[in-house]
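Note that one protein chain of the assembly has been removed; the remaining protein chains are unaltered in position.
So that you can tell them apart, the chains are marked A and B in the order they are listed, and the count of residues begins at 1 in each.
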Amino acid sequence: MTYDCIIIGAGVSGSATARELSKYDLNVCVLEKGEDVCSGTSKANSAIVHAGFDAAEGSLMAKLNVEGNEMMDELCADLDIPFDRNGSLVVCIHEEEKGGLQELYDRGIANGVKELRLLNKEELHEMEPNLADEACAALYAPTGGIICPFMLNIAMAENAAVNGVDFFFNTEAETLHRDEDGIWHIRTNNGEYKTRYVVNAAGIYSDVFHNMVADKKIHITPRRGDYCLLDKEMGSFVKHTIFPQPTKLGKGVLVSPTIHGNLIVGPTAIDIEDKEATATTAAGINDLIAKAGMHVNNLPVARKVITSFAGLRAHEDAHEFVIGEVKEAPGFIDCAGIESPGLTSSPAIGRMVAGIVCDLAKPEKKADWNGKRKGILNPSGMSVEERNELIKKDPAYGQIICRCESISEGEILDAIRRPLGARSLDGVKRRTRAGMGRCQAGFCSPRVMEIINRELGIPTEKITKSGGKSVIAPERTKAGKGGEA
Amino acid sequence: MTTKELTCIGCPMGCQITVQMEKGEVVSLEGYTCQKGEIYARKEVTNPTRIVTSTVLIEGGDKERLPVKTKNDIPKDKIFDVMKDIDAVVAKAPKKIGDVIIENVAGTGVEVIATRNIDRE
Partner (left out) sequence: MKSYDIVIVGGGPAGLAAAVAAREAGTQSILILERDHELGGILNQCIHNGFGLHTFNEELTGPEYAYRFMEKVFAENIEYKLNTMVMDISADRVVTAMNKTDGMFEIQAGAVILAMGCRERPRGALNIPGYRPAGIFSAGTAQRLVNIEGYMPGREVVILGSGDIGLIMARRMTLEGAKVKVVAELLPFSGGLKRNIVQCLDDFGIPLKLSHTVVDIEGKERVSAVTIAEVGPDMKPIPGTEERYTCDTLLLSCGLIPENELSKSAGVELNPVTSGPVVNESLETSIPGVFACGNVLHVHDLVDFVSEEAKKAGENASKFVKEGAAASDKEPIKFVATEGARYTVPSTLDIDRMDDLLTVRFRVGAVFQDSYVSVYFDDERIMHNKKRIMAPGEMEQVILQKKKLAEYPNLKTITIKIEKE
């Protein structure tokens, strides 16, 4: 069969595009080389919904950032995921650099960011008592927010799937070409896929696909960012997202609460060439610990870290989103160079890319499109009576599996059984937070493996952390001995 | 004459004890600082023994593996022979603490016994 549109990549951009296209009478599929959605850049970032004062005035980045930010409330309500406009503060710690805040303010106004305000020292310290004494002024953006990138990505993809989009996992696009009839052939490790239109949402690899078909080459530098996630005990250390003043390399090391109540510190910004090099380094983590301490007082980063990780931003040399049809490759639509504020912009990116596809394909709107999704229940927000009602209906909600985050078997079963359900420990973790707490899955991983085995019939020896060769416990003890084959 | 170096396990001191041996007999002992050390060293160089603990396969039980131990200590150089027998045996549920799983493990004359109760599935 020939698809109307194939999207390469099930990160936030690809999934947002898929959901937008699912509104139309089109055959759409998404090819994802990972075993799950949200397996690349989308999974490891600051989890911030940026206000939009950073990007250059008049840039596509600025436009989509502000649009994406504005779309977020309704989208999160429709997709039943948490979102909090906790507000961002860009904090100045050197009197002589205060002018930079005014510049940011002016740019923000030009970009269309609402409610921006400059704060003096007193106002600032009243809002955030744990800021460093040197903090002397700040730009306050009440529209800045925090979100769970996994949940946003997963929810958009899930909703797209429910509305008819096919997702193929463990399916890596390798090469593509356009035949005489204008049909695109995408060769993958799982055979060939045909389509009229291709969306290149391949994240860190989007330059590779672009350069296969375009005359004007682009170059994406993986810009590594290390992060530390701190124990929930530190979750209210600051209420707002605290940014330093930006530099050439980016927005700097932020300190922010997360939507789930932890505290995040990061990222570093280290340009590398290896598109797979998501290893943290000691230098990176030490750098974070030093830099986080510049804007806040006595943050015990090293003692309260529960995990550290690194993500790669898809930094295009021109530092601009590359979105549009490639002229010399009709039907090939780029969605490339999506780095920060890519997460924030994703709803607007999806809308824009889908718009381009629709301008070409001119499809009808579906009458029965349903943009609403019911998320995985969060029983911790329920009253005792509601919870008992739930447990009576489904006893699995009465069995806690992940102690640290208080996640029940019911939630894990839901994560596995729903469309595009979890198939690995990370898949369960990203959907439910089981294993994301302070013990980092030490206690619950054997229990979650049991559930995956039972539900999906995957032999325990084959259960993975995140697909591929990431098997957890590859053999049985006494294998090939005793009575066992 | 052979020389053996060992670490005493009697206490956190972990004295390094040097033992001179001739034809299987202890000729001299040096480095121990208490009587516990001397006793340990003499035994360890002439007849070192260990308790081996492991698990065995169990059929028809409500658990995947049955933990077991050698009822008494076995010669240290027999550890892997003991493991070979332990790996080969299959117990049948139910089992109770103390039930004999292997009667004479690796020819040592020592029993391997269950160390927990496992009920039928």
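Here is the rule we go by: contacts are C-beta pairs under 8 Å (C-beta built on N, C-alpha and C of every residue); 3 or more make two chains touch, one makes a residue touch a chain.
The shown structure was predicted, so the numbers you read here are calculated from the model rather than taken from an experiment.
Screening A:I183, A:A361, A:C439 or A:I458 against the full complex identifies A:C439 as the residue touching the chain left out. The missing chain lies against subunit B, touching residues 6-14, 33-34, 50-55, 57, 63-65, 67, 69, 76, 79, 83, 97, 115-117. Interface with the hidden chain, as seen from subunit A, comprises residues 229, 276, 278-282, 284-285, 302, 305-309, 384, 387-388, 391-392, 395-396, 398-400, 403-404, 406, 438-443, 445-446, 460-461, 464-479.
By our rule, only the chains that are shown with their structure count from here on.
With each centre defined as the average position of its C-alpha atoms, the distance from subunit A to subunit B rounds to 53 Å.
Taken in their complex, subunit A has these residues touching subunit B: 477-478, 481-484. On the side of subunit B, the complex with subunit A involves touching residues 55-57, 59, 65, 87-90.
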